[in-house]
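Down below is the structure, laid out as structure tokens.
Of the protein chains in this complex, one is absent; all others appear in place.
The first chain written gets the first letter, and so on, giving A and B; residue counts start at 1 in each chain.
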Amino acid sequence: MANGVPLNWYLILSAILFGLGVAGFIYRRNIITVFMSIELMLNAVNLTFITFSYSFKQVDGHIFSFFVMVVAAAEAAVGLAIILTVFKNRETLMVDDVSSMKY
Amino acid sequence: MSLWLIPIFPLLGFLVNGLFGRRFSKGLVNLFAIGSVALSFAWVLKTLLGLGAIEGEHVEHYYTWIQSGMLNIGVDFAVDRLTAVMLMVVTGVGLLIHIYAIGYMEHEGGYYRFFSYLNLFMFFMLVLVLAQNFLLLFVGWEGVGLCSYLLIGFYFLEGFATNAGNKAFIVNRIGDFGFSLAIFLIYRQFGSLDFTKVFDAAKGMPVEASAGILTTITLLLLVGATGKSAQIPLYVWLPDAMAGPTPVSALIHAATMVTAGVYMTARSAALFTKAPISMDTVAVIGLATAFFAATIGLAQTDIKKVFAYSTVSQLGYMFLGVGVGAFSAGIFHLMTHAFFKALLFLGAGAVIHGLHGEQDLRQMGGLRKYMPVTAWTLLFASLAISGVPGTSGFFSKDAILVAAYERAPWMYWLGVLTAGMTAFYVFRAWFLAFTGKYRGHAHPHESPLVMTGPLMVLAALSLAGGFINVPHWLEPMFPEKAENQMLAWLSAGVGLAGIAISYVFYVAKPGLADSFANSVKGLYTLVYNKYFVDEVYDATVVQPLIKGSRTVLWRGVDAGLIDGTVNGIGTRSRGIGGVLRLLQSGSIRTYAAWVVLGSVVVLLAIGFAGGAR
Partner (left out) sequence: MTALIFFIFAGIAVFCGINLVAQTHPIASALSLIGVMGSLAILYLQLGGEFIAAAQMIVYAGAIMVLFVFVIMLLNAGAEGALQTSRFVRYFGIVLLAAFLGLISFIIQSMLPRTEGVVFGLFQGGTAVDVGRKLFTIYLLPFEVTSVLILIAIVGAIVLARKEI
């Protein structure tokens, strides 16, 4: 394999992972699992960034990816704190039960 | 010359009395009210003496009021000979009436309000007289209409007073509509509303044999004048306006406001002389009104109503004079009429005041013993209005009738007949009130000096005012007409005959009047009820208008269409909102699904738009 793996396949992998993340985001009912699907989506995007960084032979994509990671960390911290608060108030982790904003 | 001071003094009086008068004592209110008018009168004298024999006009331009495109209207005051006559009449007679009102309104409520309105009226009237362009004149025109409404409805707790005020204002409005149309046409035709510009341009236009633009303009001006000066068909407000206090009737509805129409017509002489059709219309309307009102006056029993119809009739004379081309005669009669009609009204007010509110002639009688000054001054006024030789009324009415004869003899004969009727009903009133036995139940007494003083001054003017040769003074503006001694003595003779007949009916043989009235019962009822004109107007104009407004405009358009549209918008918004709120399902997963869907749409859009190249 002198040519190596075609770049497309990394992108396809990233797209598949992103699609799986979206599916989990819509499909799952546990709040924490929904959150983890979001993390999966972020990871897929990271892969795309790194791939294109390789493609352009520049390190900027790595830096974007770095920032995405930082933001994901912050988001995870605050988001889990919110989940804790919701759990304290509603005693449930199911997304469907937190529906008091119904019209 | 600071012409602006003339109207400003009364305006200041209005402001001071209106804003602070509630806390003033009566003396202080009097000081401001009378003082402002006295200052205005003094300033008028100073101005006129300063100008001497006024050649042409003396214009003062103050500031540009409206500057819009080609329309340029400034606040300009001007004094020429016609204005001088009007100023003297308005401020002089106004001053006398103000002084009289101190005594008359002594025991009435709203004292300061009365005087502030009276001062406001003086302000607007002076603006009207001094104005140098049509729009400023219209401002004064409307303003005096407003003050007339306020003062007629002065006793606003009485229903008939407020109704009368409304009637006056609304009927005036109809006339004002005609006036506004005339102003529009004048601007369109001449490009300006300034008197000098318009009249100079009109002088260069040919005399219109058939209906043209000048005829239209002048006929519309006539509509305005009929509204303000109570001519047929818009005179109906003036008799009802007697609901106001008597000084108001004297000032506004005898001496000044109602003469505004005559003044405006005389001022627009340059326009009228070029439109003979309008002149004839003016003369015919004036003559018809004079005759018509005189017949109604024959049968009235309320002393103020008699004089009210007399006013309408005399105004008809003034219009007759103006209509046959004797503008100076019309203005002359305006002045003398101001003297003796104000005197008649003030005297009637003194009688009413002395009888504590009684106005019915049938409840009076023999008052000569109780109020001699009033009786004698009213006698002089009655002599003047009847055109007895030597009095002011003789000279002025005469000038008009002679000019009418030159125009068309039948106008002269009808005018003479009306003069006879005038003499008859005026002396009827005098005889019923002051001769015979007292038929009422009150305790009549003479009025205080503050009321009888102006009466005496006006009596002197009524007798001697004829020797102020106004037509000669106005010669440069309006050419004088020739005199005809025989016609003059003829009309005087008819007047004296009227007095004699009245004497027979009411003094010599008192029962004759009632038996005569019974013999012409139907005609008497018709005349007594003022020919049912008010009822006819009510049935043909007022009721259909009310009904139409109520059903079509109110229920149909306002409640149905407009409210329906506005409410409909609200209801539709609520409906749409009701549909849109179904998006808020409260379920987070639904929201997540919407987010994904939205992002897919955005991606597709970007993809179709060529990608993020």
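As a convention for this text, a residue touches a chain if its C-beta (ideal position, glycine included) is under 8 Å from a C-beta of that chain, and two chains touch if they have at least 3 such contacts.
As the structure is a prediction and not an experimental result, all values here were calculated from the model.
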Where the missing chain makes contact, among the chains that are shown: A
For chain A, the residues touching the chain missing from this view: 1-13, 15-17, 19-21, 23-24, 27-30, 32-33, 35-37, 39-40, 43, 46-47, 50-51, 53-55, 57-60, 62-63, 65-67, 69-78, 80-85, 87-88, 93-94
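Keep in mind that, in the parts below, only the chains that are shown with their structure count from here on.
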Euclidean distance of C-alpha centroids - chain A vs chain B, Å: 88
Residues of chain A defined as touching chain B within the complex: 22, 25-26, 29, 34, 95-96, 98-103
Residue ranges of chain B in contact with chain A within the complex: 581-582, 584-589, 592-593, 596
